[in-house]
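Selected chains from the complex are presented in situ; the others are not included.
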Amino acid sequence: LARQPNFLDRALNQVRNWRGGDPSPVGPVTVKPELSESDLPTIRQQIDACLADQGGAVSARLRAAELGRAYLSLNARGRLRFFRLLAEEYDVDVEEIDRASSALAAAEGEQDRRTARERLKHSLTAPRVYLLTQFNSLERGVKFLVDMRAELLGLLSEHPELRPVDADLKDLLRGWFDVGFLDMAQITFNSPASLLEKLIDYEAVHEIRSWSDLKNRLDSDRRCFSFVHPNMPDEPLIFVEVALVNGMADNVQSLLDEDAPPIDPDAADTAIFYSISNCQSGLAGVGFGDFLIKRVVDRLSQRLPNLKTFATLSPMPGFRRWLDGRIEEGEEGLLTESEARLLSAMMRADDGHAALKALLSDPDWPREADLSDAARPALMRLGARYLSSERDGRGRPFDPVARFHLNNGARIERINWLGDRSASGMHQSAGLMVNYLYKLDQIERNHEMFRGEGAIVASAAVRRMARGS
Amino acid sequence: LARQPNFLDRALNQVRNWRGGDPSPVGPVTVKPELSESDLPTIRQQIDACLADQGGAVSARLRAAELGRAYLSLNARGRLRFFRLLAEEYDVDVEEIDRASSALAAAEGEQDRRTARERLKHSLTAPRVYLLTQFNSLERGVKFLVDMRAELLGLLSEHPELRPVDADLKDLLRGWFDVGFLDMAQITFNSPASLLEKLIDYEAVHEIRSWSDLKNRLDSDRRCFSFVHPNMPDEPLIFVEVALVNGMADNVQSLLDEDAPPIDPDAADTAIFYSISNCQSGLAGVGFGDFLIKRVVDRLSQRLPNLKTFATLSPMPGFRRWLDGRIEEGEEGLLTESEARLLSAMMRADDGHAALKALLSDPDWPREADLSDAARPALMRLGARYLSSERDGRGRPFDPVARFHLNNGARIERINWLGDRSASGMHQSAGLMVNYLYKLDQIERNHEMFRGEGAIVASAAVRRMARGS
């Protein structure tokens, strides 16, 4: 669900050290943007002084701040060199690990063993972790590290040698962004415009096309909640958009229709989660999405006691990819005989596979009612099959959104025909959408079944549909 | 400097789980106050379910919250049992450490070794750490853990087997209370009364006797700053009281005189730090005091450019204890001949040691001018000697307050005769007080000299006085 934010575009002048902008006694660290070979000794010396707490803990923080500024002044090439330095020169000391291991083996008595274990554990933490931690003393230090990891993540595929640095950074951020430290904030049209602008940037599921589109999503029958970290309060971490409706929504274009009149929120019986977007790509893998949904369910139930149903209206982003694969390999039995016959006739194709391929290649097919009617039984059945039984190479549900909600304890409730007729909706999932249902008293059991036996919980209707009955 | 707060006096009903008070789906954990043997299986089962993320991460948090409530319902005996459970049953698995060590030794290739190191590191972390972390999801979870550690600290001397639990808790809190996460807040008489009441409770150096005493300490020529953690914003962690004066203050009773008229803060040339108190005994050893002083120096220099000198007016809490020891063991040369002669005559004592002992045994001696004049040269010299050269068994400066400021990079600037005539001032340090001077451009050097060679930096005047010249 994540999306790359435009990180670090806040320029250098926005980062000031913790002393409020004053020149620090430790002096600035000036390096070339590409961090040339001749700059490395300076950087090393600063890092070493930092790690040695030279001049005391306060001076060490100031040094870290200066290093942070230096990092920000680097270009892409310079940052890569910086990360490499961390990877190569500030990794764990393998020999010390060996020594500590031997010391533990040799230790006698509980107290000695405990001390030896502490030493061993300490040797297993790379020194760079200590440096990275100190960056939090920068003016916006937590955000700095989140953005640093976002940058690092973009380098990993080409530079796998940086993975250990990423692992350390992720560990650090996972501790800091533990859900217990996060605040849930409601976002309305009275929120700061600068914050709302970020929603427009970060929305990853159904693009926010304009401020009036955004305003409509924050209308009286809508709710929007986000998680926020106290040390970066103007940055949403993740946000969810909710529509208060009557009956389970089956079409996202209707939900987003700016001309539709708002309904009375106190009278609504259903809350539809129609979009969840992560905002900080630097927090990839630091999960709090499931907490957000459940806290929103709690909050809404308290405030709007009329709400009986909590469900999503979700895309099926992997459906077409899966289906195209099936067609490509000519899976036998992909279509029933009658489906194949009907579709071949409509599309004037040689067989069902060819007909289906031809149909899907033209995103305008839903406009022709005949065609649409003919395609519906097959695509709905295949959609239900895709969600409820298809798995990837690691045995997990094929669909990434399904994985997220099933792991949260939701169940697949209903497939919606032409629920998303947008270009991306047609392209990714042939217009299908799905409702995942969050039923409070079944969440634990569903989760355990999913996690234990890998069971995919779906409503009877979806299961029937998948069987073609 | 720390003092035991009246922790956990906020009763059970103030702690609600993160869902806002609703009954949680996981059900309450009900145990007897003393946590009888028959309750242990329930507790174990909850902890195990928690550690296994049973029902998903959200359910695990709810379980942790229920366990937290159960803990709060325990009496002293019950809590001891609870801590013992954590110490005995949720410690590291020694066999897994062995296996992981062997696996690391056997690993080949960088990736395998890295994985093996991760496993080893993980095995070195006690499972209870995971549980303790989850308590932060309680309504006031961070404070909960701080108070839990305060309680635990009180048990350590009698129950050393709990030390490993404390070590884990301290590690956890050290990460959460890293100075980069703390806000510095100014406290004034416009601050909430409930917060000011805490200052009265926590002040550990010069007792706040009444609300009018407190108001005087927050007058227009005073400043008070504290560190605050975003997850417990109404709880000061540490606070410092500052007086804006002209010239370096030499007497704390004058500073605290409620009848003294305030001076114009913009005209003051000196800021005197006359009291620093830690507020959370559960954060003992998690240091941020040095940061506070330097951030206050920064803040004040920006706001009040007239300030030229930043110094403390500090007690010498170990002086009498040290001096009494010297007298007791009859240290030769403790007094100079002339000092001994004069004092013996005044006190009608056999020798200098007896005279000094007799003098100090009556806290009212400063009232008699003759006596006071006679004692002054000896006591000032001994005070200077005590601070500038006496060390404890571990080679550190004998005086704990001196250790703190010297390690921060301050220097011993001046000894003040009868600077604190209060009962505790007379009792602890024969009325002497000391100014530690924070000179920005010498802090780093002083710190390094202290940390490196153990050098104690003192002004020429103090050094001369110690030498008796």
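Letters A and B mark the chains as written, and numbering starts fresh at 1 in each.
Basically, contacts are C-beta pairs under 8 Å (C-beta built on N, C-alpha and C of every residue); 3 or more make two chains touch, one makes a residue touch a chain.
Keep in mind that this is a model prediction, so the values were computed, not measured.
Undergrad: Please state: how many copies of the shared sequence does the complete assembly contain, given 2 in place?
TA: Counting every copy in the complex, the total comes to 4.
By our rule, only the chains that are shown with their structure count from here on.
Undergrad: Which integer distance in Å separates the CA centroid of chain A from that of chain B?
TA: Roughly 41 Å separates the two chain centres.
Undergrad: Show me the residue ranges of chain B that touch chain A in the complex, using the header's touch definition.
TA: So the residues of chain B touching chain A come out as 18-20, 22, 25-26, 54-59, 61, 92, 97, 101, 104-105, 114, 117-118, 120-121, 124-125, 133-138, 141-142, 164, 167, 175, 178-181, 230-231, 287, 290-291, 294-295, 298-299, 302, 407-409, 440-441, 443-444, 447-448, 451.
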